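Notes follow the structure.
Missing here: one protein chain of the complex. Every other protein chain is in place.
Residue numbering begins at 1 within each chain, and the chains themselves are lettered A and B in the order written.
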Amino acid sequence: MTDVANRAPAQPGPNDPTVFASGFQEVAALPVGDLSPAADRSYSAPRRVLRRPWVVQLIALLILLAVWQYLTVAGDRVPSIENVVSFMWTEITGGSHGGMLLGEFWGALGLSLQRYAIGLAIGIPAGAVLGLLIGASGWVRGLLNDTTLVLLALPAVVWAFLASLWFGLTSTAPIVAVVLTAIPFVAINLSSGVRGIDAALVEMSRSYKVSRRNQIADLLLGGTLPNALTGVRLAFTTGWNSLLIVEWFGATDGVGWRARFWYDALRYEGFVGWVFLFVILITVLDRLVLRRLERRAFQWNQKPTLSFAEDWGM
Amino acid sequence: MATVLIENLTKIYPPTITYPHRVQALGGVNMSVTGNVFVAVLGPSGSGKTTLLNIVAGVETPTSGSVRAVHNGVPAQVGYVFQEPRLLPWRTVLNNMLYVQDRKSDRSRREAEFYLTMVGLNEVAHLYPSQLSAGMQQRVGIARAFLVNPDLLLMDEPFSHMDALTGRSLREYLQRVWLHTRKTALFVTHDVSEAVELADRILMLRPGGVVFDDIPIDLPRPRNPDDPAVRSVERDVLRRFDSMEAAVRFGAHAQ
Partner (left out) sequence: MLTVPSVTPDAISALSSREMRRAVMRRWLFRFSVLIGWAAFIGVWYFFSRLVFNPQQLPEPHVVAGESWTLITERDFRTNMQASLVRVLGGFLLAIVISCGLGWLIAYNAWWRTLLRTIVQLVVSTPIVALAILTLVVFGVSSLGPVITTAVVATPYIMMNVAQGLTGVDRRLIVMSESFGRTRSQIIAGVLLPSSLISVLAGARLAFAVAWRMELLTEIFAASEGVGFQIRRSFESYDVRGMIAWTVLFIAVMLIFENLVFRQIERRLQGRTA
């Protein structure tokens, strides 16, 4: 209760809740993800530290680690944190685990990343061409839109299974799976971007007789760039997903197979370590590269407030 | 300098899913405009003014009749200022200006900066449209229209979405830039005082786009909307506008 009393005289910051008589709070400019410094001033020193965004993020990580530690202690299947870390250290530095499967960490990683890159290098341009065609022409949309939706509805795991049945234990299977999962995401997002271009702007371009080159570069590509990047980001994340599934079920090399190997060998610490590596790899790519690009492409779209989903990047 | 010749122009919109009836926007319009004049096309809402401009600009096709907008025998280059700014939201102000240029050379960049300076926006050339106020955006729209060195300027109620104060200052900007170039201009509006302040000639439309009255405005420039002379012309035009409305109503009763 003292909180409210303390806060009352402070200057209402953008994130400062107004408290209704009935006890409801109403946040003035909603929703902003980070805690605002304006609201911060009224707290005592230790509590102010607790409200620093990076401290809160640290607490979140600690909570997740605590949950893990609890699972380790409570059940007998989950390996402990230190076991996983030391196992992965041996794996990365090329040591051997009790005579099993020496080294080759970087080889497996390189091979998988190579497959991933080839798959995306084929899938993303193919999806882009498909998306532009569907978006630009009425009858192409009639022709191909439903098929693209069918491809989108198929879960990545089915593509992964089909690809590994068709191409066996080769590198073709994971590449094909990545291509097939990437195409519909890029195509659907790009085509909705093209169809979303304001007809008024097209009219304007026609009245000024804007050159075709400018129309393509500024109107078409400029206007659809954010959608294209969203599609590319989704292609990256789902492509990684299906690559791992193919390698898990139908490969004799690559990171997915290596995780599977430790699983089959009942070395759960190795297997959990690899799974965390998958998560870290794609999270770094997603948060530090792809989402930043997407946000930059959306720089022109400055809104006073974001929705929760926009702010949280979902 | 351009010549606009409109003969027996008709435009009918086919039924759509949302509005399952034919809509006649224009029914037999005849009009001719030539010389370095600023012509205001004055008419009530729904009199087909926007359709008329769109057809002159070549954005829409007429159902029947003919439209010619020529300059020295070739189709006129058009500079169109729309009701809303119609800027590419994902390009900066300067790049929006360069968008209507064929080549993005240093010279076209200087020209773009010149017209932005004319409308007082050279400082914000690197900003995105969403960072500007509605009035500033519309000023970019005006600068863009002059940038293409148009033979014919088309303006479709460019100040109708503005508040009164913003509209007033924008009209000042427009007068200033127009006096600098004196291009043939077709300015569509439903605001009598706006028409009197800006135009050399007012074409009064009745619904269907038929010209009901052709009023020359012979006032010195630059004009001030508070000038008593401008006010008295405005009253005179308003009287004529009322008589048109009465005539149309009377016609309706007779049918």
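Criterion: a contact is a pair of C-beta atoms (placed from the backbone, for glycine too) under 8 Å apart; a residue touches a chain by one contact, two chains touch by 3 or more.
Computed from a prediction, not measured in an experiment: that's the story for all the values here.
> Any idea which of A:L64, A:V85 or A:A200 touches the chain not displayed?
Missing-chain contact among the listed residues: A:L64.
> Residue by residue, what part of chain A touches the chain that was omitted?
Given the touch definition above, chain A has residues 15, 17, 20-27, 30-31, 33-36, 39, 50-51, 53, 56-57, 59-61, 63-64, 71, 75, 77-78, 138-147, 150, 153-155, 157-158, 161-162, 165-166, 237, 240-241, 244-245, 248-249, 259, 263, 268, 271-272, 275, 278-279, 282-283, 286-287, 307-309, 312-314 touching the missing chain.
Here, only the chains that are shown with their structure count from here on.
> Mind pulling up the chain B residues that touch chain A in the complex?
54, 57-59, 77-80, 82, 84, 86, 88-91, 95, 99-102, 128-131, 144, 148, 154
> Please output the residues of chain A touching chain B within their complex, sorted ascending.
Against chain B, chain A makes touches at 200-201, 203-211, 214, 218-219, 222-223, 225-226, 299-302.
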